[in-house]
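Scroll down for the structure; my scribbles are underneath it.
Of the protein chains in this complex, one is absent; all others appear in place.
In order of appearance the chains are A and B, and numbering begins at 1 in each one.
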Amino acid sequence: MLQRIRERLNPTDIVMWSIGGILLIMICWGSVATLVKGVYSTHHWIDFIIFGLAQGSVYALIAMGYTMVYGVLRMINFAHSEVFMSGPYTAYYFAAYFYRSGLLESHPVISMVLVFIISMATSTLIAYLLELIAYRPLRGAPRLVPLITAIGASFFLQYVFKGLYGSGFQAYPVVKALEGHLMVGPIRILKFQILVIVAAAILMVALYQFTQRTRLGKALRSVSEDKEASALMGIDVDRMISMTFMIGGAAAGAAGVLYAIMFKQVHFFMGFIPGIKAFTAAVLGGIGNIPGAMLGGIFLGLVESVGPSLFLDGLGIVAPYQLKDAIAFSLLVLVLIFRPTGILGERLAVKKA
Amino acid sequence: MAVITITKLTKQFGGLIAIENLDIEVKEQSIHSVIGPNGAGKTTLFNCMTGFYRPEIGDIRLDDHSLVGLLPDQIVRHGIARTYQNIRLFPDLTAMENILVGMHSHLRSGYFGIVLGLPTTRKEEQKANEEALRLLKFVNLAGKGDLLAKNLPYGNQRRLEIARALATRPKVLCLDEPAAGMNPKESQDLMDFIRHLRDVLGITILLIEHQMRVVMGISEKVTVLDYGKKIAEGTPTEVQCDPRVIEAYLGRGSATQPCAA
Partner (left out) sequence: MNPALTQRFPGIRLGLIGGVSLVLLSLIGMVETFNQREIISDLISMGQTLLLLTAVFIAYLAAKRGREHGRAQVFGASITAGLIMAGMLTLLVLLGQAINMRQVFINASPVLFQILIFQQEELWAGIGLLLLAGALIGFSAALLCLLPHWLRRVITTGLCSVAGVGLLQDLIAPILSDWSLLADFTDLLFPGNGLSISGAVGLFIVVAALSALWSFRGQALQTRIKALPPQSRRGLNFAALLAGALVMLVLPQVLGLFLSEVMTIVGLYILLGLGLNIVVGFAGLLDLGYVAFFAIGSYTVAILTSPELGFFDWNFWQALPLAVLFGVLAGVILGVPVLKMRGDYLAIATLGFGEIIRIMVLSDFLRPWLGGAQGIGKIPKAAIGGFEFATPQEIYYLILAGCALVGFISWRLRDSRLGRAWMAVREDEDVAQAMGIELVATKLLAFATGAGFSALSGAIFATKLGSVYPHSFNVMISINILCVIIVGGMGSMPGVAVGAIALVGLPELLREFAEYRLLVYGAALMAMMLLRPEGLWPEATRQRELHEEEDAVRASKLAEGSAGPRS
């Protein structure tokens, strides 16, 4: 009898659940303590939430690329963060040119649209080349091989762009029309935050409709369900995989410009942290699941902007905002441990035996 | 005396019922076959028995010990070993190493014994090596121990997989379509080998097989599955004559063939 109990009680599960329990208690305690102390006013919280929404929608757009690629190839495209970086960094030179020539002032909409298009085109091109050169020859290789290649590609691209454009921070030109704030009822929102949220929302809806409605979108989904069967149905699988990378790249390129508008600068290393966070968002929503990635991104953005003040302040931690990345990474690790299928559940089951 | 008793076993995947209310008894030291058309739930049965899947309902007992809910490594220590339908050796390990991995749970040397090179560890390694060599010889692979498993020809890989399973010192050996892809001569050899295994080692053999000649030639008892249910059970001749089996498995046309009984 004792042996039976020993065999069925799993020590790792016990450890895991106690870690989870302790964390949960700490979060609750911290939140309650913060709210009781009342350091932050309602205005503060609303600002946190709007900032979180804006940041979250950028994460959601990047997460799109991770989730779609994972859907078709079952690999983490580690270099996606560099796809994200390449677009706005290249577009920066055009934005700076528009600024100098006065176009940005006189025709802000046209010039911003141009910047978006250039950024998306660059990211799309990089994503396409990445798949063609680095990943295509590795179809069917053991699981670790494409992942290591992706890590290599990520650093390669980072330093190629560093070599091309230099290693300094480049300040993105400020668009006059996006400065200041708007009042929506009693709530004050910065104008550029509105742009970021609205633009991201439009792109995400468009992307989702594209995969659901169009012929090409359906072909993409069928490839992610079953490559062999799709090939038998006359779908060019290689082309579809390329297409997946390119769509993910375009979304990342757009996200990049939004990111640059929010943080007002570009840098060759700018992709790394948002990349990991977007991956977290994709896992949060259930990797391979497009609406999940959107939800996951927004959720992560909110947790990251509200979390440090809410959870940590009450615990008496100094300068909690320094730990905002740590909160995002902890969330990643926790989700991977406790619910690797994500909020909405991933569409992929692990095949065994 | 039954070595394996399966009672009321049910396994579902979402809405699909892979195995439904299945009862099987496997006699000690017998050669027992499970047959059935594709998708009848044979491999799922193996996966439930070896702990890869956890059945929703029912019990699997080895002697008097319930195996449901145990992990695969615990089950193999209780004495059930298996091979795979599509050979799953460790491709980049040598044949010898593959067998030595099978002995894992019978070796005791611990971390510090290994690092310090204690005499007990050395002796144990020495003995394990000898036993692995014996097993290699037993499956006719003597001299091929230093080849990487992936470089062995197909038939040798099949036999190496059996040797690896034997290295766990099983009471029950589950073979998942061992004759797949073999020509008549090779499957004849395999039949002899399986019988030899049972006779010499005294273990029980549970067999999934597609080739009817193999099944009918060596089995003492045959269980026929269709859509996850048991539709017939008995000696090979009894099963061969069962009209449900003929319809479900051999196809309607086969009913016209003269029955051996």
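Basically, a residue touches a chain if its C-beta (ideal position, glycine included) is under 8 Å from a C-beta of that chain, and two chains touch if they have at least 3 such contacts.
In this text the structure is predicted, and so the values were computed from the model without any measurement.
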- [ ] For the chain that's not shown, point to the residue among B:54, B:104, B:123 or B:244 touching it.
- [x] B:104
Task: Contact partner of the left-out chain, one of A:53, A:104 or A:157 - done: A:157
TODO: In the full complex, which bits of chain B touch the chain not displayed? Write them out.
DONE: 50-52, 71-73, 76-77, 81-82, 84, 88, 90-94, 96-97, 100-102, 104-105, 107, 109, 111, 114-115, 117, 121, 125-126, 128-130, 132-138, 142-143, 145-146, 148, 164, 166, 168-169, 171, 200-203
Task: Residues from chain A at the interface with the omitted partner, ascending - done: 12, 15-16, 19, 75-76, 93, 134, 137-138, 141, 143-149, 151-160, 162-166, 276, 279-280, 283, 317-320, 322-323, 325-326, 329-330, 332-333, 336-337, 340, 350, 352-353
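Here is the rule we go by: only the chains that are shown with their structure count from here on.
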- [ ] Calculate how many whole Å lie between the centre of chain A and the centre of chain B, each centre taken as the average of the chain's C-alpha atoms.
- [x] 46
